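Every protein chain except one is present and positioned as in the full complex.
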Amino acid sequence: MIDQMLAASPNLMNTFLFFTIAAAFLMVILGFVTYAILAERKVLGFMQMRVGPNRVGGRWGLLQTVADVLKLLIKEDTIPKLADRPLFILAPVLAFTPAFLVLVVIPFSENLKFADLGIGLLYYIAISGITTIGILTAGWASNNKYALLGGMRSAAQMISYEIPLVMSVIGVVLLTGSLNLNEIVAAQENWAFIFIQPVAFIIFLIASIAELNRTPFDLPEAESELVAGYHVEFSGFRWAFFMLAEYVYLFAMASLTTVLFLGGWQPIPFLGFIPGIVWFALKFILIVFIMIWIRGTLPRLRADQLMSFGWKVLLPLALANIFLTAIIKELINSF
Amino acid sequence: MLGFTKGLKYTLKNLTKEKVTYNYPDVPMEMPDRFRGIQKFYPEKCIVCNQCANICPTDCITLTGKKHPDPDKKGKIIDTYDINFEICILCDLCTEVCPTEAIIMTNNFELAEYSRDELFKDLQWLDENDTNKRKENKT
């Protein structure tokens, strides 16, 4: 449907339709974010022998996040006197917008997809890099030393981990011969890439956790060191924007992992009668759970260890994986 | 096996274990008998010996006595008795020295008030505070 609309000549009706679909999608994402935060708190709580949110919205705390967001909305908006005002206001927007933009290319099922870009993967990686600028801006504009340190750490971390992230995916791209995410899913009809490219999957998972600034790579906002890192001066809805960006990225990154390595909406053999979107959701939830699980277990790395791990371990591994994949592919092709 | 996988196993195992948190305040906390909560005072038992006020490390007890209304009887009876809970540290020494067990501990520990003035407990309040009294007061 979307393909036809994209090809149709522009008119008011189309514009309105696009707007409605985008708004509906936004709501779905926000709904996910609401319950992802709840799920994270619940799972962490259960792992730590406690029950997690249980007061707002019944025994399961179903409205806890809604209440939290509501509270953030009515909170006083404070901007430090010595902050760089325009940048301070711009920073949350810069951090948040790309988080939504990247979702455009992700195919959720055979029919439920938005833009079918030929360079979908590249688009995702490129756009998600913009968030770093937002975080760096936030760190600088706050005029706070902790924020500055957090912003600097974040910039260094994002740059060093984007490279292994991209490199690990190249193996997949080599095997598929395309950067289009739909084609990557289609190529996994028989075997998901996690079995063909296990090394790439592990590197991707680690690098994606680092990209998401989650434990054990949560240095930019390391609570016990930098208090809250780059968003230490932000409050109210500006702060909510950073949190929102973080969780929308969690959504996007888990979706991307599902698409790249777990075969997207492809069913497990003999269970094809279950619709693709359910398969996608299941695999997606698995990835999100793993991320929460890791957060509940591991301590944080140190900044220099983080750097050396990225450059000295992940990058060479990813490069080796590319070579190996290329050689094997050539060997198979020549026979 | 890698070291951190053991940790992952440990956290996963705990996911389904029974929770250890208290359901406070939905379910009130049961404190052991010896627990030191806010005091209960029996004016009729008090002999105005002033030992509690003397032993109090933070000087939060003030008391005054008056002559016994019955002229045949000797000694004094209590007139005013105040404990300032802004500074009381619930150390239990006042109940320990009291020869007649006129002041004892209760298990009531919810002392939060909206105003500091309400933390100044007088004789009447301490007399009426007679729930969850401690059974064992002397060793």
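For reference, chains read A and B in written order, and residue numbers begin at 1 within each chain.
Here, contacts are C-beta pairs under 8 Å (C-beta built on N, C-alpha and C of every residue); 3 or more make two chains touch, one makes a residue touch a chain.
By our rule, contacts and distances are computed from a predicted model.
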Per UniProt, what's the omitted chain called: "NADH-quinone oxidoreductase subunit D", "Putative ABC transport system ATP-binding protein", "FeS cluster assembly protein SufB" or "ABC transporter permease subunit"? "NADH-quinone oxidoreductase subunit D"
With respect to the chain omitted from the figure, which of A:104, A:170 or A:303 is a touching residue? A:303
Of B:48, B:105 or B:123, the one touching the omitted chain in the full complex: B:105
In the full complex, which of A:132, A:215 or A:266 touches the chain missing from this view? A:215
Take the complete complex as the reference. Which residues in chain B touch the chain that isn't displayed? 2-4, 6-7, 9-11, 14, 20, 31-36, 55-57, 89-93, 96, 105, 139
Suppose we count only contacts with the excluded chain; which residues of chain A make the list? 44, 47-50, 145-146, 149, 153, 215-216, 218-219, 222-227, 295-305
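As a working rule, only the chains that are shown with their structure count from here on.
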Please work out the Cα centroid separation of chain A and chain B, and write it as a whole number of Å. 53
The answer for chain B against chain A in the complex is residues 4, 7-8, 10-12, 14-21
Contacting residues of chain A [partner chain B, same complex]: 43, 46-51, 293-294, 296-298
